[in-house]
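Mind having a look at this structure? Questions to follow.
Every protein chain except one is present and positioned as in the full complex.
For reference, chains read A, B and C in written order, and residue numbers begin at 1 within each chain.
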Amino acid sequence: MAIDVADERVEQAETTLYRRPRLTYGFWSWITTADHKKIGMMYGYTAFFFFIAGGIEALLLRIQLAGPEGAFLSAAEYNGLFTTHAVTMIFLFVMPISAAFFNYLLPLMIGARDVAFPRMNAVSFWIFLFGGIFIYSSLIFGTSPPPVGGNLPGGAIEPSLLGSIPNSGWFIYAPNSGATYSPGTSIDYAVLGLQILGVASLISAVNFIVTILNMRAKGMRLLRMPVFVWMTLVVALLLLFSLPIIAIALFMLTFDRLFGTLFFVAEAGGDPILWQHLFWLFGHPEVYILILPAMGIVSETLPVFSKKPLFGYPAVVFAGAAIAFLGFGVWAHHMFSSGIPTVAQAAFGLSTMTIAIPTGIKIFNWLGTVWGGRVRLNTPMLFSLGFVALFVIGGLSGVTHAVVPSDWQQTDTYYIVAHFHYVLFGGAIFGLFAGIYYWFPKVTGRMLGEGMGKTHFWLMFIGMNLTFGPMHWLGLQGMVRRTWVYPEEAGLGAGNFVVTVGAFVIALGVLVFMINWVYSKRRGVPAPNDPWDARTLEWTMPSPTPEYNFAVEPTVTSLDDFWYQKYGEDEEGRAVRKPEADQVVDDLIYRNGHPDQEIHLPAPSYFPFFVGLGIMVIAYGIMYHTRPFGIPLLVTGAFLTVGALIAWGSEPLEEVHHDDHHDGPEDGPEAAETEPAMTDGAAG
Amino acid sequence: MNRPRRSDLPLFKRLPLLLLAVGLLGSCGRVEQPLNSFDSQGPIAERINDLFWPVFWGATVIFVLVQGALLLAVFLFRERKGKERPEPKQIAGNTRLELIWTVVPTLILAAIAVPTITTLFDLAECPAGAMEIEVIGHQWWFEFRYPDSGVVTANVMVIPEDTEVCAKMTSDDVLHNFWIPKLAGKRYLVPGQETEQRLYAEQPGEYWGHCAEFCGLSHARMRARVEAMTQADFEAWTTEQLMPAATPAPGSEAERGQEIFLAGTCVGCHIIDGVNNPDPETLTVPAPDLTHFASRSVFAGATLPAQLSPTDADWEAGLRLWLTDPPTWKPGSFMPELGLTADEIDALVAYLSSLE
Amino acid sequence: MAEGAQHHHPQPRQYVQIALVLAVLTAAEVALFYLEDGVEEIGQTLTVPALLILSALKFYLVVAMFMHLRFEKPLLSRFFTSGAVLAGALYLITLATLGAVILF
Partner (left out) sequence: MAELVGGHGEGAGHHQVTGIDSRKLGMWVFLSSEFLFFGALINNYLLFKGRDFGPGALYPVELYDIPFTSISSFVLLMSSLTMVLAHSALARGDQYQTRTWLFATAFLGVVFVSGQFFEFGEFILHGLKLNINPAASAFYLLTGFHGFHVIIGVLMLMVLGFKSMRTGGLSEAEGLNVELVGLYWHFVDIIWIVIFVLVYLIQ
């Protein structure tokens, strides 16, 4: 029965795919939407686009480093590329793709119709998007001449196009990032761009916190929330308390660069170390912002694919919170060699070590979950297991950094680069891919291909170890970070070559994934509504999720409520599928697919888009305030933003009333069911 | 229900093999690695390695246990084609296990923490009575000053063997990071502040170094050398360094070089003691003192000559390359391309290589 | 009121009284400032803690009474104090490692 429904839907999707007018309507519906699912998908697509960009940047870096004294890139290009690579991967890929998961899944998992502030949600997305565009516009408008007195090859005044992107490294250390040593606008693009992205994240952090606290379904007490929801809450809290710090730091740097303040100008008594403190006060919580969503995802997938409840649920939740809490107290471990007092080094070394304890608790509980289970090695499970395996490697090398004197050797070498790619790529990205494979059916109504999925996994897994494994050795054998060439005589050529090969293996894997995506989206196996025999509420809805989410607002009585509707236990404590399980599932899904009353949905709005646009224009205005067009830009942007905000505030509050049928102007009765078609048209 | 097909691939079997292969590739190959931090040549670097290895092996044990458990779990409990596994017992946790895996890691960490802290306090600060050398970072070369004797040099730090040396470091522009892997760890050079780095070489020898903190365009071309000598050699070296520059023989190529040096723009930036002694304030950019230029085995941020054990010819070829076009070798260089003719360069090379 | 807490809320009269207290506290602060300047013996060892205490009192009064935090669900004060305590702790440690405050 479930399959029939899906098939039907897919057929409809295909017939409507080519109907143009609806596509146009579709496009505007994306611009104006306040639906958390559409916003989530837009986050996802945008983030993935940036992943490819950041990945291609990484490949360019790797080509340059394939052998000693590489000549593929100039120094300026290389410095720009590793900076944008990191900024892209962290701020434009991992954070927003996590936001995509939060947006799409959070309301579904807690049984809500939407987030607490749907239009604010839209605003975060648009601000993020325009922030990303702003940063990347440096490719066209950015300038990065050498400092006064410096000379470029051939007497050039400006490096090539590619060399004019931000080139300060992702932590933008002062004073190199100041106006004296980095004249030109390229760094302003990074600084103001990150500021914009911060605004977006702060808004969504508040939104998610309120949503989780206030919008849970009946009976969903805090300790009945899925771990993924918990991790969303923790990440939102981390964002809430860490973003202000970087915002002020960036604010100070902007003032230093554009308006002559002297915070980081050493000659005038400013303090470059202050920047490091402020950056890492944010930067370390940030790394947990990057990893906790992935940890939340695998905490969902491992139980499902082991057919066991999560081992030690309260411990896993508590450990997540503990990681976040401790994560605020370790920032100076990035500054062990910057000359901070010895006692401070000792204190931060110790505090850093303590983080291994809650992280270990998570790891062991995941092992406990898999142990004794009925383990199905579907692609999401492969990625989840890969996550655990690889994250442990990165975590352990993290502990070796916490051994302070060792870190004096390790810091600023590829050993560090190895550490953080293991946790970021092996950790965050494997976890996120697990999530993509796991929830793809719920989002699109089709399965991602398993064969290609597994090829993807193995290519990425092997490529990943080939790329980042040798970096450990390279680093301690003298390979310094951020060097555009390394000397032949340092004897690092062979290792680097392996690394480069590995990077291309990863790229091949990603390519397979993209093909899989495109293929499965159109021709994939239609997804059953509960394809993985899952445990959380989002699977009680038809695939793809209807626009109004739950036709019947759920009530839960336990953790993994859905599971316990399907399964009981025998005397031995083994799971037993209830005889009526299929019927229960079908009923639930049928009911959720057929609302019998009007459902109130957040009204679409044009204004979030314009707020985002306005903020970007303001940023250009600030950057070019000394040029004739600067102030007009600033004023235009301010008008746009404030105007859109006021219009937003006075926008009639009434909502679109949905019953079973869509009420868009040109929509036929089946419109609600053709969602996936519109998805395809607008985003694909 | 149409569950996706199960995999036939042997899962994770490749992991250990793969890592092994990668490790071998990365670490083996009998190439010389002058920046290898594992190859410590003094007590400070040695202490760090003595701390690192036990931690590394401890981590390896944890690694093996965790990955082993993971592989075993997958191996034992995976569903295979045709062999349906029974539904698993629904175990939601175990307090005793939670306790164990909280307490055991805590103990392990405590065990790591103790040597970490002792080593840290032993190594972080210079002991009293150490020989002080000032290190000043410039984009993109290190300057060394010897407060006891007044010697000023660049790129190559000369130290006596078996002596506790304390580098007092600061920077003239941006952050740099002084790293001699075989002798010690790293420490930043911070403009406006002073940091310390202990150095100690047991044997005479040449130790390579690198600026490790990103410091702008040519961070990759900012390296350093430490040359350790016997006490006697060091004293001789000091005396030599304090003498004014050698005077070229009349009529020689070198003398022509000196004329070019004096007539050209060079004097705007460089000092050669006894040839031009301007007030350092009047120089346009900070540039290496060239008085005893030829006594240094490497120059231009210790990146030239590029060879592992350069001959005189290599050295001269490197200098020629540098004088022809500094910004191409070192993008952003504060020494511009001066449009010297090949003939002028020959003369300058002859002169500069006479400045022992 | 949402929590039926309306009747606990102070009435305008009490608000004015609170404001009077705040005014007095502010006056005391300023007085302390001049005391410190004028009377050498008192010095900063005494005035600084006194000033901190007075301002903490003012802070508390505004938050508890004007912002009604006393009458709200504990969740809100939990957020509020987390923010305040976290900020205080983090920046204190930062200042200490930068050598501007002596903690260790």
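Everything that follows uses one rule, which is that contacts are C-beta pairs under 8 Å (C-beta built on N, C-alpha and C of every residue); 3 or more make two chains touch, one makes a residue touch a chain.
Keep in mind that this is a model prediction, so the values were computed, not measured.
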Where the missing chain makes contact, among the chains that are shown: A, C
Hidden partner chain, touching residue among A:Val148, A:Leu161, A:Leu213 or A:Leu511: A:Leu213
Hidden partner chain, touching residue among A:Ala86, A:Val227, A:Ala247 or A:Ala534: A:Ala247
Touch with the omitted chain, as defined above, among A:Ile31, A:Ile52, A:Leu262 or A:Val552: A:Leu262
Residue ranges of chain C at the interface with the undisplayed chain: 1-3, 6, 9, 11-12, 15-16, 18-19, 22-23, 26, 29-30, 32-34, 44, 47-48, 51-52, 54-55, 58-59, 62-63, 65-67, 72-73, 75-76, 79-80, 82-84, 86-88, 90-91, 94-95, 98, 100-101
Missing-chain contacts mapped onto chain A: 112-114, 116-120, 202, 205-207, 209-210, 213-216, 218, 240-245, 247-249, 251-252, 255, 259-263, 265, 268-271, 274, 278, 600, 602, 646, 649, 653, 655
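Keep this in mind: only the chains that are shown with their structure count from here on.
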Inter-centroid spacing, chain C versus chain A (mean Cα positions, whole Å): 39
Chain A-chain B separation of Cα centroids, rounded to whole Å: 35
Residues of chain C engaged with two or more neighbouring chains: none
Multi-chain contact residues (two or more partners), chain A: 271, 273
Contacting residues of chain A [partner chain C, same complex]: 213, 241, 245, 271, 273-274, 277-278, 281, 328-329, 332, 340-341, 343-344, 347
Chain A partner contacts - residues on chain B that touch it in the complex: 1-7, 9, 11-12, 14-15, 18-19, 22-23, 25-27, 29, 31-38, 45, 47-48, 51-52, 55-56, 59, 62-63, 66-67, 69-70, 73-74, 77-79, 85-94, 97-98, 101-102, 105-106, 109, 112-113, 116-117, 119-121, 123-125, 139, 171, 173-175, 177, 179, 181, 184-188, 190-193, 195-196, 208, 210-221, 223, 284-285, 303, 306-308, 325-328, 331-337
Chain C - residues contacting chain A, complex: 75, 82-83, 86, 90, 93-94, 96-99, 104
